[in-house]
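In this view, the complex is presented without one of its protein chains, the others remaining in place.
The first chain written gets the first letter, and so on, giving A, B and C; residue counts start at 1 in each chain.
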Amino acid sequence: MLELTGIIQWVGGIVTSISNSLGLPQIIIDIILILLIAVAIFAFLMLMALYLIWMERKVSGHIQDRLGPMMTGWHGWAQTIADALKLLQKEDIIVANADRKVHYWAPIVVFTACFAVYAVIPFGKGMLAADVNIGILYILSITTFTTLSLLMAGWASNNKYALLGGMRSASQIISYEVPLTLSILGVVMMAGTLSMGKFVELQGPYIWKWYVWPQFIGFCIYLIASTAELNRTPFDLPEAEQELVAGFNIEYSGMKFAMFFLAEFLNMFTVGAVTTTLFLGGWNPPLPALAFIPSWVWFLGKSLFIVFVIMWFKWTYPRLRVDHLLSFAWKVLLPISFINIILTAIGITIF
Amino acid sequence: MNKEQIENKITQKFGSAIEIQKTKNPEPFIYVSIEKYIEVCEFLKTDPDMCFEYLFQLGGVHYPDDRFEIALTLSSHKHKHELVLKVKLPHDNPKAPTATTVWEAANWYEREAMELFGIQFEGHPDPRPLLLYDDWNYGYPMRKGWTGPDFIPMPDKTKGGDD
Amino acid sequence: MTDVTKNIQLSEEEFLLNMGPQHPSTHGVLRLVLKLRGEFIEDLTPHVGYLHRSIEKIAENRTYAQFMPFTDRIDYCASMPCNLAWALAVEKLAGIEVPPRAQYLRVLMTELNRIASHLIYLGVMSLDLGAFTPFLYTFREREWILDLFEMTCGQRLTYNYMRIGGVSRDLPPEFYQSCKNFTKVFLKKVDEYEALFTYNPIFLTRTKDIGILPIAVGLEYGASGPTIRGSGHNWDLRKVEPYSSYEKFDFNVPLGTKGDVWDRYMVRVQEMRESCKIINQALDGLPEGEIKAKVPGVFKPPAGEVISRIEAPRGEMGYYLVSDGSTKPYRVKIRTASYGNLQVLRYLSRGWKIADLVAIFGSLDVVLPEVDR
Partner (left out) sequence: MNLLVFYILAILAAGSAIMVVTMKNIFHSALFLVLTFFSVAGIYVLLNAEFLAAVQVLIYVGAITILMIFAIMLTHQLFSRSLRQVNEQVIPASLITFIFFVLSVVALAKTAWPVSGGQLPEDRIFEIGKLLMSEYVIPFEVVSVVLLVALVGAIIIGRREKSGDTK
């Protein structure tokens, strides 16, 4: 049995029994369990982020007719680990006229925000840290802190490029938040719930019952809008290298820069995970007969596929311009998502 | 229009201000007196038979015995002919009216001649140095016989400056 | 440089942004002081000269032949045309007749270099617009051209291939087949680039109707080459006043219609195809014979003044050469295409956004060492 549910229960059981024998109060046991889960998720996510960076390099390399990292380990598997070690040793430079406190807090905010999202992501059967009944709303609200941190970084660096990058990202994320939320609304209407766990349950192990088919418009809008929220090409204006050099993170170095970098990749995985949960049946296999493959493999596979698609975008398209970007959100995506909602409502009342 | 026709026409129009040089040079050119310089330029650009709308280059030359000249290469895309126009500048204080009023392209060429040869272009809209750095005060490097210092210290950018 | 920024009057909503000298999209070291209102460019002041090496002064202290390697450094993306223009100037001055085989080889090499230069343009332009992948594709093909050059003259970037009166070496035997293969494969690769770009909606919105250059303005500022041909101005020195036996080749001069960024892009893409045509013709019609005219070891051209003009990849380049009859040139004035093309930037970019400035600047294909010399 490759399902991890058993292991989680087993570890939980051990912790509880040890604590009981020590006579610890229930509250301490709870805290220990929560910490254990948090550490487990954190460790997983750090590894994930490292390997997503490696994956990005390999994907971009192969798209660009080259190999990507090859020297560190088999096909360069240890490349990002080496990079992370290098970044850890780097001097942390804070520019003279920077707002030191805000400069310090910005990467922490972005990292915390993208980590906090994973409390409600169902990684597999029985692998959901907190099944709150407002799961998807929670994700939407937590991700707004990303915007905040970009603005903080842009403002605190006391650099005009960083400021422009911060402002661009704010206007961009606020604009794309609207079609993003509305595209999710279609799924929410069909499911009649906001809980991430319920979404997965409702879709079940039948590929034809997944929400990607009835909500195909919503799926596309969600993918586009979330690419924009991730600030990735073709929407990578906040950090447009050729215009703003590096945008909001221009004055960051060492580990703080690495935190922005890791957060970007974690957010990408978040998008993959949320898309999987909302539209692709979560950890369910496409057919009940395929259930012998563990649920978390399905979840990871689907999420990584979405991540791959987003990378594919990046290495194919040129970048949009700010005003085109915003008018695309308000004039194209928004009306389509409204139409999608109306169609969904009609569909629900008919069937 | 071939070269003779162009030369004839200009000579007719401006007479004594024009001096046609036809020596052993492979490339014949026209000298124009400094007083009529801009007038001739405008004529060359606007006259329908001339139509020299394109300034190929403008450069200063420092001849022996401290004589400065500027040479303009003009070409007409309409009539597909070209012309070299030269102006002799005053000896002691090389000075010329600006040709930017005729061709915008002259702007940078004149700035370059200004800093490299020390030729003053009167009425130039933006007489800043172009190629040399701002603190350059070692004379005009393209003049013959210019001997610069062996070692020119880097300008100290740490003092002042907002960039 | 401080006085520049201080003299600019700013209103409440405006601010100055210093773009460069070290900036990813200034293609070298160019400093642009932008006066911005939000993201809109109110005004722009280019500052050049960071790469000034006073090649013109160096020329006065070198013999005619010794100056040849310096011309390589004027435009490192397209050294062959710089070589060629210098050779043409000196030959015109001294009245040297170049053997036909050498003329054909010169055409072959300049056209190969034109493709290499346009490939850099294409890659860098795509990079400016945020697409990274085409950059590597174009450099893959450029690599092949560099291999061909290496095969011929042993150099990959600064060729020093032309000589006064001819070229330095004949083609190696394996060149013909490799070059033929290249033109065959390359035409397919151009289609590939076009598939990535030409009608890509994002590319179209970024380039169509952006930075329109009217012909009259372009001529006024001294723009040339693909920059002015993109506006539909039919002016190509290879056709108008053919040099180095260009009159024997059959090729078209691609023209744009509107003069926007897209037109300038399109002109260059078409020019690559035309160059392929010329290369094939040059390879097939390569005459037998000498590759270098007899030039005395101590070369003393007669005194005089000449102008040489050629159509380099970026536009018209040429030398104004004054000789006093000695072994060294008396005065060399180098006219480069980027010099004129960069002057237009101020006119083109006013009123556009920073993102457009990057696209417009990319479309002018300016190489900074060429401006600063």
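Just so it is clear, a residue touches a chain if its C-beta (ideal position, glycine included) is under 8 Å from a C-beta of that chain, and two chains touch if they have at least 3 such contacts.
Everything numeric here is computed off the predicted structure, so don't read it as measured data.
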Of A:I142, A:M190 or A:L237, the residue in touch with the unshown chain: A:I142
Which of A:W155, A:Y252 or A:W296 contacts the chain that the document leaves out: A:W155
Option from A:I27, A:M71, A:A289 or A:I350 whose C-beta touches the chain left out: A:I27
Touching residue (missing chain; options A:P107, A:G166 or A:G247): A:G166
Selected from A:I174, A:I293 or A:I348 as touching the chain missing from the view: A:I174
Residues belonging to chain A that touch the chain removed from view: 27, 99, 101-102, 132-134, 137-138, 140-142, 144-145, 147-148, 151-152, 154-155, 158, 163, 166-167, 170-171, 174, 177, 192-194
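One rule holds in what follows: only the chains that are shown with their structure count from here on.
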Topology of the chain contact graph, where touching chains are joined (line, ring, star, complete, other): line
Most distant chain from chain C by Cα centroid: A
Chain ID, smallest distance between chain and overall C-alpha centroids: C
Chain-chain pair with the highest tally of contacting C-beta pairs: B-C
Centroid distance [mean C-alpha coordinates] between chain C and chain A, Å: 45
Whole-Å gap between the CA centroids of chain A and chain B: 62
Chain C-facing residues of chain B, complex: 23-27, 29, 53-57, 59, 61-62, 64, 71, 73, 77, 80, 82, 84, 103-105, 107-108, 116, 128-134, 141-142, 144, 160-163
Contact set on chain C toward chain B in their complex: 1-6, 18, 48-49, 52, 54, 56-57, 60, 92-93, 95, 216, 219-222, 233, 235, 240-241, 302-307, 309, 316, 318, 320, 322, 324, 331, 333, 335, 339-340, 343, 372-373
Chain C to chain A touching residues, read off their complex: 15, 17-18, 23-25, 39, 126-133, 136-137, 140, 196-197, 200, 202-203, 205-206, 353-358
